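Here the complex is missing a single protein chain, while all its other protein chains stay put.
Up next is chain A:
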Amino acid sequence: MGPEFGRLAYVRHIITYSLSPFEQRPFAKYFSVGLPNLWRRFRGQVLRVGPLFMAGYALYLWAIEEEQRLKRKNPADYVNDE
């Protein structure tokens, strides 16, 4: 069912080499390349995600305060009461 190994794609002039897993360091360059790559991927997305969620959080904080304010009397109306 579906594409199977042996009839996936016809690719010409591709030569592949591989190393035995016993001759490799399993976490090679995990930090030295991985962390800068993580930073690169973060920078690529942060301006599309961050501002929106910051605005959403600001709306959330404002709405909670506004609801509390609307439930209370306005103190300024009673300033001159004796």
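Just so it is clear, a contact is a pair of C-beta atoms (placed from the backbone, for glycine too) under 8 Å apart; a residue touches a chain by one contact, two chains touch by 3 or more; residues count from 1.
The rule is simple: contacts and distances are computed from a predicted model.
Not shown: a single chain whose UniProt protein name, out of "Signal peptidase complex subunit 3", "Sorting and assembly machinery component 50 homolog isoform X1", "Sodium/hydrogen exchanger" or "Cytochrome b", is "Cytochrome b". Across A:2, A:26 or A:75, the residue that sits in touch with the chain not pictured is A:2. Remark: the residues of chain A touching the chain excluded from display are 1-5, 8-9, 11, 14, 45, 48-49, 52-53, 56, 59-60, 63, 66-67, 70-71.
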